[in-house]
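Part of the complex only, each chain left as placed.
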């Protein structure tokens, strides 16, 4: 028996895949080759279970410069001004070692942005944990936030927003998704190895064993609570080197010294080497002995697939090699020629003068398996159609205050105060806003970004939940006065080998496609994270939508907080008092989510965005805040907290608690100077957006008519509840 | 009885230690040649109340496993004073 | 033009761009000075910006203070030249012995990015001359190791000599004597944990940072700059 026939399974390859490898090589694979196939054909790198379905996403639009398939999507947000926008998951590493897992997650997405020739200028983190208050969960929360803080702050990229959601389905499988925005400084870069004779330069950290089979293998299988055993794959972040990599590489781009450029992440050197050559139809020879190591005795396969952090691979014309090395050395960074582009179409790995791997480049990338895995709608969903039976709260004031202190709703100041959200001087709206508003460096152009993923809705109805996710993200952007233009998405699911999970996945993709088409915001990139489960229990299907919007002028910008006493408060959009399935009010009772999620009317959503856009351009709005978790009650409270101003509202007659807590989509609460209400109402009528006068800004209370609570008391509950729910931090 | 204890927590061999590496790289510029293998870890001093030295040691080891060290990337060593 | 400022850049500095933007908006001319330089260009003022010089590994500022440029910074200071260290720059200046004390981890053991209120306790200092005595300034902090400390005897001398220019009105980090910004004995070297460069534009909510940076620029002789 050959070596391979006993090994491939340990490396995560199936018997069929081994047969495919033999067919492509027309011989038995060497050990190094087998390792290279195992990372490149892993679920994480190859998207083998998802590719077929992702093809249904809309990817084209007037603003899109680069769609999915490159390091990051690129969007033209103003004439000649291009931004890169992308999200990635680092879920499994963050469970194994929260601080370094989250930190290296930040590092990874930042290098994706950098690979496009863009300067990273903003980060957002989308986090999910089990309910707080237990030692293990709180340890994860502290560690993940600390990891993002220590890495993001040190590399000088502000973390301008995010979301932090708690549900016990994530207790043993937290989600750490990080999005990054970058601005193309000079010229867009491409991950292509053109031009035989050009050299391959590895820039950044030395290579160790720390990342062998790290992200790719960790993210491509479920694991038990004993995940600590996966230790060899733990990577330690080095933000100093990352910062130097950013500055050196941007200088290389400015000086037009690069012919091709890609980051190293999952799959190590193997990944950019095979992707860049297969995209260009070229090949490469890599001499692994020339790769700087930090550990002795590493085998060629280890060097090829190690996922050591803070490295980039550049393709450089020989005449430009000296200047490239000089720039890197001035930034006190390692930079080493490790190989050369060839015309063979093969990726050849050499060590000690011997060829240890010789593989057609495309067989590692384009030829990776594509699976059409079985799907099955779970019958358990049938029961959810019925709707949610909720009783009227006995004491609505108490219910309201309890709602404000729920971990999902309470202020996340404890989280975002650990992040530098200001560096770069571009953060016009940071954490606490519906979407962050970022002014591009030395420019009058501003964009709005947000990440949203209502997992509970997706659990109840993945298609509808995904549509709601896109709509909520777009609405958050629209509330700042921006036009939603492009989506990046991170799809977090259980095992694709489960037919129910695969059904959830395809439903979610269908929902995203549908909503993105309907709202005119194409998908420019994303990431799929499968195998999010522990001991066979999958997480809620959790698509996280990263929405990018464009502001037509800095003056059109609107914030969430009330601004002046006496302003009118209005509700835009229609409320269905029975939209309580999967709501925060329903979840407050505990137990599994039930009921059906709200139904989204894309036309109504679009009209709302149109109205918000027009009203902000015409300066009709003093504030705008979308309605999401906790409905109108929470939105009004947050607008009051944001502006340190109370309010008095009168709700329509009937079951006012339903109006207060319903989570119908496509709504926003706005405030408006009294003299402008008529113009707003006219615009609303023209665009067909229902508008309801609610009341007035002012006073020291949150006065809902039926009940009132003091602003100060409610605010302090909301502000401190989250930190109080965590048990004490230890070291 | 009170026992003084010292816990040394270091990154496991094979786990990258950017801090140690950076210090090592900085040393020649400060005029120190020939310094190698720099690793930076934690030292924790404490006093525990226990019946016997064995019990004290066990108690501290348990605390290390639970929260003074992160067993995924760190190893620890307990010394009784 | 109101002065020429050299902004020292260490590997891992990250506020140099923001400092340049703020200082230039106040009329200064700025030049970056890489830490490997052994001399300063022709500048009136030296600023050490915030960031994580050398990753803040081992201890904040511990490695940076040995950078070649620090010799020139020391000479500039010894000659009476104006030097300001912001956040990480403050930490470097303390490590280098150009400012008294040391910066410890925040008492809450968390990184803090937050707007804070400061009180100007010495408006005779060249770094706060534009302020009224006791004026409140609103400027953000952004640090993990910002809890200033020095030994009690030294604190007495520092107080007697009026070296504390800025104090927190609500101490966010456990700093001794609420110190947010302190000068050397001669008064020409200043370190502060808050980031004045983040509070200079109308869109940032407060422009109080310009009081500090503007005061500093006022010390420079008016001069015409050739455009570089």
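As written, the chain order gives the labels A, B and C, with residue 1 at the start of each chain.
One rule holds in what follows: contacts are C-beta pairs under 8 Å (C-beta built on N, C-alpha and C of every residue); 3 or more make two chains touch, one makes a residue touch a chain.
What you see is a predicted model; the values in this text were computed from it and never measured.
Engineer: For the entire complex in this file, put down the subunit formula using the displayed labels.
Structural biologist: Counting every chain copy in the structure file gives A x1, B x2, C x1.
Here, only the chains that are shown with their structure count from here on.
Engineer: Take the average of all CA coordinates in subunit A, do the same for subunit B, and state the distance between these two points in whole angstrom.
Structural biologist: Computed value for the inter-centroid distance: 36 Å.
Engineer: Could you tell me which residues belong to subunit B and also touch two or more other chains?
Structural biologist: Those would be 18, 22.
Engineer: Can you tell me which residues of subunit C touch two or more of the remaining chains?
Structural biologist: In subunit C, the residues touching two or more other chains are 54-55, 57.
Engineer: So in the complex, the part of subunit B that touches subunit A is made up of which residues?
Structural biologist: It comes out as residues 11-12, 14-18, 21-22, 42, 67-68, 70-73.
Engineer: So in the complex, which bits of subunit B are touching subunit C?
Structural biologist: Touch residues, subunit B against subunit C: 18-19, 22-23, 26, 29-30, 40.
Engineer: Under the stated contact criterion, what part of subunit C meets subunit B in this complex?
Structural biologist: It comes out as residues 54-55, 57-58, 63, 66.
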